[in-house]
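With one protein chain removed, the remaining protein chains of the complex are shown where they sit.
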Amino acid sequence: MSSTAKKKGFGATIWDYLTTVDHKKIAILYLIAGTFFFVVGGIEAMLIRIQLAKPDNDFVSAGLFNEIITMHGTTMIFLAAMPLLFAFMNAAVPLQIGARDVAFPFLNSLGFWLFLFGGIFLNLSWFLGGAPDAGWTSYASLSLASPGHGIDFYALGLQISGAGTLIAGINFLVTIINMRAPGMTYMRMPLFTWTTFVASALILFAFPPLTVGLFFMIFDRMFDANFFDHINGGNTVIWEHLFWIFGHPEVYILVLPAFGLFSEIFATFARKRLFGYSSMVFATILIGFLGFMVWAHHMFTVGLGPTANAIFAVATMAIAVPTGMKVFNWLLTIWGGNIKVTTPMLYALGFIPSFVAGGVTGVMQASAPLDYQLHDSYFIVAHFHYVIVGGIVLALFASAHYYWPLMFNQMLNETLGKITFVFFFIGFHCTFFVQHFLGLMGMPRRVFTFMGGQGWDQFNLISTVGAFLMAIGVILLVVNVIITAIKNEPAGRDPWKDGRTLEWAIPQPVPYYNFKQTPLVRGLDTFWIEKMEGNKEGMTYAEPISDIHMPNNSFIPFMISLGLFVAAFGALYHQDTDKTWSIPVLIIGLAITFASMITRSLKDDLGYHIHKEELMNEKGGKH
Amino acid sequence: MMKGLKKWRLFGLLAALTIFLSGCGEEYLSTLTPAGQVGKDQYNLLLLSTAIMTFVIIVVVIIYVLAIVKFRRKKVGENTIPKQVEGSHTLEIIWTAIPIVLLLILAVPTVSLTYKFADTKAMEAKDADGNAKAVTVNVTAKLYWWEFEYPEQGIVTSQELVVPTGQKVYFNLKAADVKHSFWIPAIGGKMDTNVDNINKFYLTFDKESDGLKDGVFYGKCAELCGPSHALMDFKVKTLSQDNFNNWVDNMQATKGKKADKNSTDLGEQVFANSCISCHAVSGEGTGGGVAPNLAAFGDRNRVAGFLEHSEDGIKNWIKNSQELKPGNIMPEEKALNNGKEFTDEELDALAAYLMGLSVEK
């Protein structure tokens, strides 16, 4: 939707997006793909709630229900929440640190296409013999026993999209370390940049165990290995460990950027510096660190023994301390501020009580003996939805409104935004609050139906009603996006008027090279400092206008990902004796990937330069 | 003003719900009405942690509401620039220290109960005659039913666990196929049944189940185990020590019981021809059966763990077992009866025979 794109024809625009290495366009790709998968996961959620609206319901069958819950969880975590966060990271982080792009624009594109092809592969299972049905955790004994190819789609699809995530994580780490503008010291970085940094480090260390676990699963199911086959010496608990060594940090990979986004929103709309910035940074790092020490609290009932359980229980409780610090710092940020309740701020304000509720139930479950009762009951379902919806999804919705003008130079409708919030927020509490009690009343999770007369009927119905309210909220958001796109009114620079950080200082629409001159950062909230000093341009510059080096677009990332996508089909059908084409397909796919990689390696790609003279003539090219 | 009202309405609704819920849950199923020491300890931990957490929520909500009320732009003024405060060391220390204290309060009972619940040493204790002092049950979870073996007593039953009240009952837990989890919410927390190893834990049952609505506590499988995970229920009958001893004697007395092909009872004949290869009718023996032991079938509360316990329930199950409980290994009706469906007469007789398999009547 940038001005350059409008001049092009439709085909040229598509080609532009297929080959782009521009972080702003990749952000839009992530946003579109993530939203698509969010809607798919949402439809699956609605099917679950319709099935459980009344006892002994037969809206969906038992096997299909298990496929739906598995795909709901997997889709929402891997294909909706993470890409949507990557959308905002890509859109905002390079601008926040005053960079012209990420460190590896090519890899940025590769990360996206790997994620997308992995996600498509996983979802194709619906049409090719059935989706995975062992839960998003895919515990080994059940997933090995699962017939059909569902679990194979799960393992291969996540492997491909996981590689994309790992690449994106490394990219953000290098970007934030190497690409900061002069004066942007670590302790001047906006909190969203900080949380992106820590979350990327978590990705780096958390995804390899998942990769290994998925390979074991692939080998066991498709190539007759024995990692999880206890008759041949394997052990299913290894999968549980590997999954949760990944799975628990994954929670923080998702929630830390959400914290960062809310920190930006609170400071902006309270018109006040983030309270206790340095302790917020410290808390972020501490949460990231402790996030690796607590995975076994997902396994209290596995029988690891009292010592392991006690240690992991206490370590888990410790995480509540830095998290609590954050909550109080947010409260003190708005305390004494000048609060404007815009739509993003409304979400941020809704986030505090919701997330605190989710956090305290987390501490309750950290208490191992109590968790023996709560584990795998509806209580845990309520807990993690309070954290994920109350924390992450609210952050995503808030940021959609907050960063829409940055990404598209348009403002989403504020009134409609607030109505959306009311539906979604009330629906959310209505859906999940009662589930705490369902769990306490003995209802296990992942049940496709329940018999009447166990005291659960009423609350399940309330929960379903809430889910419909949430669905209305999501539909309203989509309507808002469509209306805004049709209206197409430019929002201009600093549309919220209270922007504090560099991304708001840049002219709109954002030039494809970002900063004409690299800015000089003079403190935390650098744009705010310049504004307060009456600097109309909003930036002090670190350099005169000079040539800008830009990377070339490339179609190779698409081809590398496509090759793996093709190869995955070969691996998947390798076990079916009637499908003799499987090995050739595997080889062809890998050949496409390796040929693309070798092309990339052998062909010099030096990028191009935008010359000084061109820059001077650009619109808004003041000097 | 409207907004404020809405918030209060929501709050009021939630408060009303909470009160309404406090007495809620079914006595035979809810963790909120514990009927055993383990469950009671866990319930007390729930109350303690809820109290601490409610305190935290109240503090947060007070600051939050005050901040929103006092510092709205309408009140503060459109063009006011607030003081850009950096932070406060004192406050940081306060909100680090107080949570640590609160967590320590919770951590102490957490650690001590963790060790207490894992203490199964008494399982091994023997009296002077070399008999185990405590009752031990070997639980094997299978797709989708439960086998309960009493190794000391030499008996085995399924789907309905029978235990004495007023003492620790020890469990060896194992899964035969995929992972399950053994949970009796009203008695105490769950423990997984792994395929790789045996897990041990104990529960105590304080209350005789006789007075409950169905005369039993409800047990659940708490780990996703396949399509019929939701239907993998079991029941728990708790008896006084004397009644339990009687029950054990009666079970042992079924030793050698068989269904006779030449019986005058048509039901027994059908059973002997179609069912006996998988289902035993003697409660004496060890575990490891491919299908539930039916020695005490007539005393049970449900057919197949979840269907109404009646002759109609049995007939429905035999005719539609795959449809009712997808993924279970009970063969289709025709496979049981040499490729033919049972006649109504045969089914009636079989159902009557099964209902008569009892050790309590």
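By letter and in written order, the chains are A and B; residue numbering begins at 1 in each of them.
The rule is simple: a contact is a pair of C-beta atoms (placed from the backbone, for glycine too) under 8 Å apart; a residue touches a chain by one contact, two chains touch by 3 or more.
What we mean here is this: contacts and distances are computed from a predicted model.
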Original post:
Absent chain per UniProt: "SigE family RNA polymerase sigma factor", "Cytochrome B oxidoreductase", "CU044_5270 family protein" or "Extracellular solute-binding protein"?
Top reply: "Cytochrome B oxidoreductase"
Original post:
Which of the visible chains would the unseen chain be in contact with across the whole complex?
Top reply: A
Original post:
Which listed residue, A:234, A:324, A:369 or A:570, touches the chain dropped from view?
Top reply: A:234
Original post:
Quick one: which of A:56, A:489, A:533 or A:604 touches the chain that's been left out?
Top reply: A:604
**OP:** By the contact definition given up top, give the residues of chain A that touch the hidden chain.
**Re:** 103-104, 166, 170-171, 173-174, 177-179, 204-205, 207-209, 211-213, 215-216, 219-220, 223-227, 229, 231-235, 238, 242, 245, 598, 601-602, 604, 606
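By definition in this document, only the chains that are shown with their structure count from here on.
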Subject >> Residues of chain A touching chain B in the complex >> reply: 61-63, 65-66, 133-135, 139, 141-142, 145-146, 230, 235-237, 270-273, 275-279, 301-303, 305-306, 309-310, 313-314, 317-318, 320-321, 324-325, 327-329, 331-332, 334-341, 349, 352-353, 356-357, 360-361, 363-364, 366-373, 375-377, 422, 426, 429, 433-434, 437, 440-442, 444-451, 454-455, 532
Original post:
Where on chain B does chain A make contact in their complex?
Top reply: 6, 10, 14, 17, 21, 24-26, 29-32, 39, 41-42, 45-46, 49-50, 53, 56-57, 60-61, 63-64, 66-68, 70-73, 76-77, 80-88, 91-92, 95-96, 99-100, 103, 106-107, 109-111, 113-118, 175, 177-179, 181, 183, 185-186, 188-192, 194-197, 199, 218, 220-231, 306, 326-327
